[in-house]
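Here the complex is missing a single protein chain, while all its other protein chains stay put.
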């Protein structure tokens, strides 16, 4: 069924269960020459790791990434990079009861129906712990992207009813009189601002309200859903492919493949339902018309003859017809409340008989704070892959490449 | 760049431009023995075809599907099925001006950045006309699915501010007293109800209001966004794969790959952000507990030992952890307003200079009515593929298959 | 089963049966900007076409290639190129009897076992006619390769016991005295020499003997096997991948996928079994040491620091460890005798009962003469794909590409 591989040229294959010996990923197709060492993984692994705040499971995992292959003398060699993260805090005993019934909101029933049985320890392969391998792969993708001037930033936009106020992705536009000069501003929160909030919400007020809301959830033995927003800057125009491998389609698959995601938006997202074409279309502006804090002069490459316009708005979310338009890429993902809650729930056991359960174990009351780095990782993996694939789109560039 | 193929075992490769000789699709991996003839394509092709109502482009296309290979004596042979749809109403002259500038909301700029030039006639490869080949492939997928008792129904849920009232996807649940009996009802509109509305909105009142709204858009030389909902019944539990090839992830890619889609939801979708776990989790109920009009007793297959529970609610949208849970699959997709509008817009030309344009040609003021069948097609293609892939998940079933 | 697609970035999907309406191929991933028109296909299609000599089936097919998509204003656009070849000389009546039994040496039995039935007309999908689509795709690949200075030449090396004498692939080496200067010569037959022989054997004496041998075969209602040799010049060093996608492994798959091929060799091939390492290893020589008629100064690209040595011998056939070494690539393929012969043969019918048959229809007494261009096509398709894939191997080249 081959469902654990992703990508065409920058291809990842993840493996591992929540309570097995280890988890990991093989990256096949990472270009040679990228500096990489084990310390590079620490920050992102820690952002995803459990036990960091009271809003996350207290399970403690070192989540140290070991490089087993593909790096020599501090650089990637172009051959498969095998990364392993050992599981150190398995408590399988917590889960033995789970084997006999189907937890609501979990994949238990589908797994039994598909495979005939399942590794029930901590969700096995469908545990959120599976994302550790994605984050490790995402670090490698990010190293490649940073060499190309591309940066990805995700944060929590909303938890329950509490949303960050500043509309970070949209830009303020003001035409000054009859002058064609246009002023464009955008706001993308810096990593340190985001990390100041235990919930990774860059708006301190919203963060505090959400914290209180979550404390209530915890007391109710309940959990909450949330919304993540992700902005990618520096992507040149021309990345992505016209039909099934549209950049947004692959980002859609990538983000939907994160457990608990129930909705994905690009740019203006669902709000387009109620808008009209004239408002939703983003006018292209000549660079000479604008004064902005936008630095992404993203003409696709040095020797391309296309101009380098700026869009007046960014309802497209940086992607038109599946191809990047040189603007910031904006993704939003809705995460459902953690299904593992200790409140009582109705379900059936393996014999089909009704029972009442209370899910034990060490669970997160909210997923989004830890999932921010997972969304970044998946976005980076898609971008890395499409940037490599895109090198072969034009004959003249291929001839340049091969010195003809 | 290989972006025009999709699927693992039921694999489609589409081709063709809006104003070229023809469009088409090659289906590689369709099982042998499915009855198929050219008439089978008529209804769905007509549902997508232009010129059917005043809310669609008046371009007239016969959109007849010709079977060029893979069918013998009225049945599929298991070898590639090549389907071709000739273009009969090209008016390339309408588009010659487009070559020199970048239409807002279109892929023009990205195409030039990526490929160096583009077939500018009617959007070329990025034209909505490309979906004709998807619909043709979807018909073949649907024929396979219908043999397995699976049916897909899509309709327009909302246009501008006007939404169908009946919450078709959610079910009414009422526990009767202390009895464990639960009454579950669901409402999925029948095809003939949907087709009665020129906008394919099964709610006559909403449809009429939306029609009026669209007439205003047309008069303003403007266009409107809309929302499509799609329900798939009869999918057995256990379809889809745990990690990157989650059923929802592949549906996400498939639906996002339709031009103009800016958001996709499964089940409760974005509403999960504001809900709590206890409310969002769908309790499993024993069949003996329920009296319902639900006929989808979807235990995955005859010789599987898993029980066949019904979920009290369907916030999951029929998919948990990427694997079908035996319930109806619910997808929603937000389509942006048609970017081709004849109202004046600002943009830049190929030299980077600002110009004012008005897009000429024959365009749709709304896409969703014609896109309903495209969403169905993409969903069916994903389902067909995953049902075939899923046959190899368990040793005992493989041994049965090979008579061991 | 998806067995009709091939390639990663330059991906082809073929379709069509021998006696259906048409055959064709969709090329997804061909770079934009390659000049292409329908006349470009004529020469290669004619080389493959039936009815050209008395050593080929007298079936007459125009084999004209129609370009349905992917080309605009005389250049490839980067979107899928759909090519169609109409069948004009179907005589299905010739084959109706074949439906009831299994021809020895044919795929009939396997097809029935796999698919339950088959399009028995002229072998259906397993007809040699299927290769027409490969040749069409090969023409496009060759156009790309020619822009990069790569040329592929195949010819018939042997038919029955009659082999071309000149050992075209091996090179004469003579060290002159104590001088380190080495003289290297090679002989690759020109297309016009090859085409002078109706059997495409560049050795006139061998060709004449083989012709007489084949006339005897025809009189005996029998057929003959043959050997094709293929030389590719101008491939830069560094093409191909280290493990499963070794250049020779993909060439192996590509050539074995041509019906009737029972053996494939690279370079010294099966003769390596009886040689020793010191003889089989090809010494690298400094360019300054050599005077040769070798023009393939194939350092992989302009800005690579590796030297550009010449090998003293070419037992490697241009590939070491799956990666091109800058030398000529040498492939040999053994084709079995045409299985369709009108001599009497024993077989069984669909009921399992023994019968005696004589295969009617219009068949070739020898395949290799027409297959020469098919081997070239498959080699070119592999090369085109791997050259595109190889562009993403190194960080510094990627940074150059994206102007960083």
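Note that the chains are named A, B and C in the order they appear, and that numbering of residues resets to 1 at the start of each chain.
By our rule, a residue touches a chain if its C-beta (ideal position, glycine included) is under 8 Å from a C-beta of that chain, and two chains touch if they have at least 3 such contacts.
Keep in mind it's a predicted model, so treat the numbers as computed, not measured.
For the chain missing from the display, the contacting residue among C:268, C:329, C:371 or C:384 is C:268, taking the whole complex into account.
For the chain left out of this panel, the touching residue among C:61, C:282 or C:376 is C:282.
Touching residues on chain A toward the chain that is not drawn are 1-5, 7-9, 11, 13-17, 20-24, 26, 28-29, 32-33, 66-70, 72-73, 75, 77-82, 84, 114-119, 121, 124-125. For chain B, the residues touching the absent chain in the complete assembly are 8-9, 29, 31-34, 76, 78-79, 144, 147-149, 236, 242, 300-303, 387-389, 391-399, 401-404.
Keep this in mind: only the chains that are shown with their structure count from here on.
Two copies of one chain, chain A and chain B, touch each other, and the residues they use overlap strongly: the shared fraction of interface numbers exceeds half. On superposing C-alpha atoms, the copy chain A sits rotated by 180° relative to chain C, to the nearest 5.
Here the CA centre of chain B is 40 Å from the CA centre of chain C. Centres computed as Cα averages put chain A at a distance of 44 Å from chain C. Put simply, the C-alpha centre of chain A and that of chain B have 25 angstrom between them.
Shown for chain C are the residues in touch with two or more other chains, namely 8-9, 29, 32-33, 78-79.
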